[in-house]
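In what follows, a single structure is set out as structure tokens and then discussed.
Omission of a single protein chain aside, the complex is shown with its protein chains in their original locations.
Up next, subunit A:
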Amino acid sequence: MALKIVKGSIDRMFDKNLQDLVRGIRNHKEDEAKYISTCIDEIKQELKQDNIAVKANAVCKLTYLQMLGYDVSWAAFNIVEVMSSSKFTYKRIGYLAASQCFHESTDVIMLTTNQIRKDLSSPNQYDTGVALTGLSCFVTPDLARDLANDIMTLMSHTKPYIRKKAVLIMYKVFLKYPESLRPAFPRLKEKLEDPDPGVQSAAVNVICELARRNPKNYLSLAPLFFKLMTSSTNNWVLIKIIKLFGALTPLEPRLGKKLIEPLTNLIHSTSAMSLLYECVNTVIAVLISLSSGMPNHSASIQLCVQKLRILIEDSDQNLKYLGLLAMSKILKTHPKSVQSHKDLILQCLDDKDESIRLRALDLLYGMVSKKNLMEIVKKLMLHVDKAEGTTYRDELLTKIIDICSQSNYQYITNFEWYISILVELTRLEGTRHGHLIASQMLDVAIRVKAIRGFAVAQMATLLDNAHLLTGNMQRMGICEVLYAAAWICGEFSEHLENPMQTLEAMLRPKVATLPGHIQAVYVQNAAKLFATVLKSQEGNTDSTAAQETSQLMIDRLPLFVQSANLEVQERASCILQLVKYIQKLQQKDVEVAEEVSALFAGELNPVAPKAQKKVPVPEGLDLDSWINEPPSESESEDEQPKAIFAKEEPKHSRPRREEVDEKELAKRREARKQEQANNPFYIKASPSSQKVYQEAPGVEHIPVVQIDLSVPLKVPGLPMSDQYVKLEEERRQKERAEKKKKEKKKRKEKRSGRGKKHDSGPESEEDITPAHQVDIVTEEMPENALPSDDDDKDPNDPHKALDIDLDKPLADSEKLPVRSHRAAEAPKSPTEDGDATSQEPKKKSSKEKREKKKDKDRDRKKSKEEKKKKKHKHEEKGEDLLGGEAEEPVVQSEETNEVAAPPTSTSAEETATVAAAEAAPMPEATSGIAPDSEPDEPKDTEMEETKSSKHKKKKQKKEKEEKEKKKKKKHHHHHHHSDGGGEEAVQNGTVEEEEPLPPMSNYCLLAENSYVKMVYDIQGNLQDGSQVVVSVIFENKCDSFLKSMEFNVLDSLNSKLQRPEGSGPHDGLTVPFQLPPGVSNEARFVFTVQSIIMPQKLKGTLTFIVKNEDSSTHEKLDFKLHFTCTSYLITTPCYSDAFAKLLESGDLKCSSVRLEGVNMPFHHLLARICFHHHFSVVERIDSCASMYSRSIQGHHVCLLVKVSAQTVSIDAKCDEPTLLGNVLDEIKQTFSQC
């Protein structure tokens, strides 16, 4: 027995340790896997022994094997055993192994809780340290919950070594067990001022990580961090703090302003590049957040750009890279300052480092102008030639196309140049972006009419040399351009100089090696060309030429008839038969050219990306109802996507209504969008529409005879884009000279939408005129498309919500100079006056627009009146429609003087006028039936409304009549104090053609005395979840001058008035104007709020001096500002599918309210909720509507409003129940008042 033990221990002496294992593996390079598996067997044996040293050794080896990719989780229990050894050596091995291979689903972790707790409270600080380090890697929610308290006490450990580890691990604990954050936070904050720099740094680290995710909650720490920033000398800490400030400034502009100075000082003083760079970065962030007109900060921008230039010019590639990275951030807000460094950025394109080149490319996109586009692209083309890797070359190619085509080819002055660039790009080997080039060619050729002749010539050359493009297998990607080339040559064949030659080129036998979808286009366009050739040849007396052409077709087409591709086969056999028939006719000397070309007559116009969406739904058609019983999932309801040449009208199906629930609707809409995305008819600006090319089958399977081309390609006869650069330069010079001659003479615009300045300074952007008179053909819109602008915008764009605010000024009386609710900078400065003046012309113009529209409507009305009798019935129906979107089609077709689109839009005023226009002819039409309606032209909206409502009443059924009458009365009541329509639009394109809404205003009385009256409105600031803007209108009611007005409120803990820097918390804000007698003006005040879930009131005082000729007196007026919860809501549009998802998510709490005795039309009700409570309508179906709004802090508020017989029930959901309850109360309040 004793012998056995001795033997065992001797064996153990020769156990492999880690070094032996490593050495062994290195000695068994050939059969490493086998060797390791025997080692693992040994380890398994070792783990079975009782000796902890052996076990620890085994675990140590396992850690190594884990690095090599072996799963060692089977030894988890042994690892725990080793962890619980009392010896530091083994414990450390155990914790290391655990930290490498434990994770949340390792079940033995739950066995470790007590062991870890014991280690944490060990008298040996290194036991504790090892446990903390290990725990930081495998902490689970359970461990976090159980150990949070122990770790928290360790944060006050006497040894800084433990303190800093405990502080750091708290972050992991917070992540796994968020409930611990609040109790631990005070202590964490305390550690920011720990005497030990390591602990301090750890605390900064943790708070920075926390704040990065939720910066709002850490704003209050800003002063403390500010202090640290100015006092700390540790660069690590400084960098972290400065990065943190970068995240905080967007939320708190005041902070940004305060930061600029110390940061610029740091930039000037520090020698540490890392610190300098982070300072510059944060200054940029500050400037971006302040970008709303702080003129005195241009110096800071200059400083940043200068410093970045130094970085970029540095020989250190790292600095260069970072400099470019930061530059691209500035580019977004201050493109001008970056543009001046174009030389440098172009230089970076030559850099050997791909990371740097890519960064520079990104910058280029924002730097092009009409003047330098050619030059930049030329440079990029050089790079394309030089680039060795395909990825980088492809990147260059897409960038070139991006840059040129950006904002609707805005910067291209010479399209011939662009076409030749595209043609040159086809020479790229092995690019994946053939389809991109092809789509650009098509787009330009179709939309720029003047270029077609040139484009066709180029394309013909391409087709002629097609073998060069397709010869090599590697070039298969590029052959997509032949698709475009063939189509362009066919469609615009009238521009071809030698159509016969092109026809032959298209019918070469080699074409059969092209992918099917391209062959199909070849065949079809060969037919088009054939028609053109026939036409040109039939004029001749000799008919043999024409017959030869037909013979050529008959000879070559059978090749395609045999094609394996169905599309090609089908088209080829059709055309072959057609040509045979033509040949027969030709032999009888019949003139056929006219008829053949009639096959392809008519212009194909580009269709606007949103055209499909804008096709108004015809009367009575419900696109969402099933025509037949619902089929199985995958069935598609649209046309097949392959038919490329048929110009299809939207198919109308017979309407049949069915009840469909919202979810279903959303789903279908999604499906339709999907389908549209894959539909080639649905031309979109984005290249994604071209994806259909890639889906075409069989590219790889077509046998291709390889021709090895060792000579670099130069397609003969193709122009080089370079020559255009020179030509363009000459042309511009000439133009400039010319311009000097007739300096003051007015010149006509060559291109629409292009204002020309007449200053004779250095050549400016606008001075460069395009070489040709290219008019970019406007894309086609469907007849009676709705020119609503709002769907041009991304629904997720935060600026959309701001737009609504800008519209609001029109809602109230015009005497107010400013009513924009953008968040103002905290201190009221002269900039605001500038703001006010800039606001005015805009307003005026929109007013003019409205005026014009009205005129137009009147014209329309007149023309309508002539036909009213016929159409009266139709119009009634039209008005009855769901969303009221559809203009009666019959009306449309007969009224020739009315162009394309009736002016409907989501803007409320316009709705009103349209509705008025619709209603206007009615009185006469219905005069026989409704004797009380007046025949004269209605002059004000009031009249029109009455009539329209009356008209409606007529056609609706009797049961509604009673209700309508009440409604009408109500309107009269409202209209008495109406002075222009001031309603909120009902959102999402559903333009109401029901009665216009009564005017509404959100301004309510703040305070009033014999001198002054104050009304106010509160709006949230979307950009900043903690700000609201209070707009106060001051009206002078007396006949004295009001001066030195000072506005002050008593701040509460939750809400504070933003005061300018340097003023105390009790100082008042000076109102930036004086009021002469009878005048009113508006001032805005910014408040910061923390919690928005409860309404609250703030007491305040306005002090002012009343001055007449002989005396002046101090007066004051007390007021109470009421911050309702509504004022924290921001009208945010929401699409129904997003809405449905939101509701499904289940994060929202439910609540509901019932309003009795509300007798107003449903759309008035909705409009009121929209207007007074900042909601937007998501969807409305009959007497039920879903509405959405969002709070400034991002709470979603969803309403489902139903009305039945004077009872309105509102079911509401929100992620914050208190907020919801308060909002509902306020809604109830609103309706109890009316």
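The criterion applied here is as follows: contacts are C-beta pairs under 8 Å (C-beta built on N, C-alpha and C of every residue); 3 or more make two chains touch, one makes a residue touch a chain; residues count from 1.
Throughout what follows, contacts and distances are computed from a predicted model.
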Looking only at "Adaptor related protein complex 3 subunit sigma 2", "Auxin-responsive protein", "Sorting nexin-6-like" or "Proteasome subunit beta", the name UniProt gives the absent chain is "Adaptor related protein complex 3 subunit sigma 2"
Of A:Ser37, A:Thr89, A:Gln302 or A:Ser340, the residue touching the omitted chain is A:Thr89
Among listed residues A:Ala148, A:Leu188 or A:Leu275, the absent chain is touched only by A:Leu275
Of A:Asp20, A:Glu504 or A:Glu1008, the residue that touches the missing chain is A:Asp20
Given A:Leu221, A:Leu322 or A:Ala1007, the residue that touches the chain left out of view is A:Leu322
Touching the unshown chain, subunit A contributes residues 9, 12-14, 17-20, 22-23, 26, 53, 60, 63-64, 66-71, 87-89, 92-93, 96, 100, 103-104, 126, 129, 132-133, 136-137, 161, 164-165, 168-169, 171-172, 198, 201-202, 205-206, 208-209, 212, 235-236, 239-240, 243, 271-275, 277-278, 317-318, 320-322, 352-356
